[in-house]
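Removed from the display is one protein chain of the complex; every other protein chain stays in position.
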Amino acid sequence: MSISSLVKDLRDKRISSEEILDTYFKKAYIENKELNCFISISEEYTRKKLANSKIESELSFIPGVIKDNINVKGTISTAGSKVLENYRSPYTATVVKNLGNFALIGKGNMDSFAFGSSTENSGFGVTKNPLDKNKVPGGSSGGVAAAVASDLVLFGIGTDTGGSVRQPAAFCGLVGLKPTYGLCSRFGLIAMGSSFDVPGIITKNVTDCSIVLNSIAGFDSNDSTSIKVAKKDYTKFPKLDNVKVGVMKFPQDGVSREVLDSFDSSIDTLKKMNVELIDIDFKYINYSLAVYYILVPAEISSNMSRYDGIRFGDHPKGGYSSISDFYKDARDKFEDEVKRRIMIGTYTLSQGYFDAYYNKATQVRNLIKMEFSDVFKDIDFLISPTTPTLPFDIGKKINDPLEMYLSDIFTVTANLIGYPAISIPNKKFGNLYSGLQIFGRPFEEDRLLSLSYLIESKLWR
Amino acid sequence: MSKKISEEELSKIANLSKLKLDSSKIDEFSQSLGDILSYISSIEDIDVSEIDKFFQVNDSSNILREDEEKKSSDFSLDTSNFIDTKDKYIKVKKIL
Partner (left out) sequence: MEIKTIVGLEIHVQLKTETKMFCSCSAKYFEDDANTHLCPVCLGLPGSLPVMNKSAIVQAIKAGKALNFTINLKSRFDRKNYMYPDLFKGYQITQFEFPIDTDGHVVLSSGKRINIYRAHIEEDTAKSIHDKEYTLLDGNKAGVPLLEIVSSPELFSKEEAKEYAKKIYNTLRFIGVSDCDMEKGQMRFDVNVNLEITKNGNLYKTPICEVKNLNSFRSMERAIEYESKRQLDEFEENGIVLAKGNKTTRGWNDNLSKTFFQRDKEESDDYRYFPEPDLPPLILSEAFIKDAISSIDILPTDAYNSLINKYSLSKDIAELIIEERDYYDFFMSTSLKYKNYINLSNWITTEILGIIKEHSLNISDIDKYTLIKILESIDKKIISVSSGKEILRSVILDKTNVDILIEKNSISSDSGKVDSIINKVLVSHKDTVEKYLEGKEGVLGFLIGQVVREMDGRVDPKDVREKILVVINKIYKN
């Protein structure tokens, strides 16, 4: 089932909005027991919200999942953390408002505060990959991807700070789009790395992704980093002529045989499409992950300071001899990965280290951005694998944070420089897929989706 | 190549971060922080002498808001999220 086919059924009255809600909520309760893809199921909220609703857009009554770090007034928004276990958000994120009267089925499970790549860091238990239940679904938007992959919803909104939408999309055989930084509002997204975070889309196919992007894209006066750009209809894939696609060269150690193999086959597919391919050997891209793991924790360490146990979230109860003890108790429910990243950020920002880490990383970030904009003078798109491996077993990397971080090696660069990037299913290995990542020029999501659509229809699936 | 950070250093960072350190976790954190810090130190060798320290992800310019009071139609204060209240104040047990 895709968005467009359900929309058609709904308009032709082959199914009623009531029936959609009944069917999808019923499925959600059953499947969630096994998959644990929703932290909460939003039946009460959604039935109330849609009680007197009419069809007003492509997404009216279409079942969707929203990652639990995106505020929806009237639901619990935990961000995957015990710290916000019972937090009722008093306002709604702009992207959710933009979605209109869609049917929110549930809030997606995730690594706590989006810190992770497997959804194993959730305060509410791991989500299983519907394609192979011994594997992780990826992360941090793992719950969103699992819900889409198992047909519990037709689309999902996640957040992507270093690959958190593209990597789980790849792990679950789906399309995952990270739009250009500034195209979609961050207002209401619980911040991780503010200069990296964007809302992203996970769907079954490229067309559905375009439909969802049509509704969430747009300038928001509540987000100072959002940008005014001319409104586009992303479902109208523009014709692409004389397309030049860059092929990223990358060190092959740590990249699995399956991934290398499928990347080669996608290159073959592109060749058959008469696309001009150009090998690109970046000078600084190998530093992306290091830069990312300096700057993001720095921003995290500051963004997490508001969790002080006073105005919302979990409140400490005992008596305290000092303010420091109060805070330490209030923040003790932070999951270990959250604590780890706060401490890394605190360290790199602290006196004596700021220049060597933060400033230097910022300068390298500039270098990488400059290099990309140079390279993109000669190419229209750039391809790479989405992830270095296929989905790994639950529990395999959880005790080695650095190893886990390395699974973001291909995805973080797009966030460093704000470019749009998409992951589409590439090649099937048993039940699992590898993902192909395509970068586009900033604010040219229409062309990026157009190329993705072409490849999608040509690729072996 | 990577080395653990010392317990003393770890506790200093935890303190500044306002985080409690469970004694059973000290070893693990010292190791993982050490690993990560040595990994991210790989940028040390890059020459950035000519590169700007000002960075902007995109070219958003300052959005200046008109100075007009607006009540958010969507937002309603939920004081049940507060730790405790007295009259309309947020009440925190003496912690200073």
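Which chain is which? They are A and B, in the order written, and residues in each are numbered from 1.
We adopt the following convention: contacts are C-beta pairs under 8 Å (C-beta built on N, C-alpha and C of every residue); 3 or more make two chains touch, one makes a residue touch a chain.
From a predicted model like this one, the values you see are computed outputs, not experimental measurements.
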item	value
Absent-chain contact - pick from A:Leu277, A:Ile323 or A:Met370	A:Ile323
Hidden-chain contact residue, picked from the options A:Glu58, A:Asp308 or A:Glu335	A:Asp308
Touch criterion as defined above, residue of A:Ser17, A:Asn222, A:Ser256 or A:Asn286 at the omitted chain	A:Asn222
Among A:Phe61, A:Phe334 or A:Tyr358, residue touching the chain not depicted	A:Tyr358
Residues belonging to subunit A that touch the chain removed from view	69-71, 77, 79, 84, 87, 89-91, 93, 186-191, 193-195, 221-225, 298-299, 301-302, 304-308, 310-312, 323, 327, 346, 349-351, 354, 358
Missing-partner contacts on subunit B, residue numbers	16, 18, 54-56, 60-72, 75, 77, 79, 86-96
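The criterion applied here is as follows: only the chains that are shown with their structure count from here on.
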item	value
Contact footprint of subunit A on subunit B as seen in their complex	10, 13-20, 25, 28-29, 32-33, 35-37, 39-44, 46, 48, 51-53, 55, 57-60, 62-63, 65, 72, 74-78, 80-84, 90, 92-93, 95-96
Residues of subunit A defined as touching subunit B within the complex	73, 87-88, 90-92, 97, 180-182, 195-196, 221, 224-227, 284, 287, 289-291, 293-294, 301, 305, 309-313, 315, 319-320, 322-324, 326-329, 331-332, 334, 336, 339-340, 342-344, 346-348, 350, 356-357, 359-367, 369, 401-402, 405, 417-418, 442
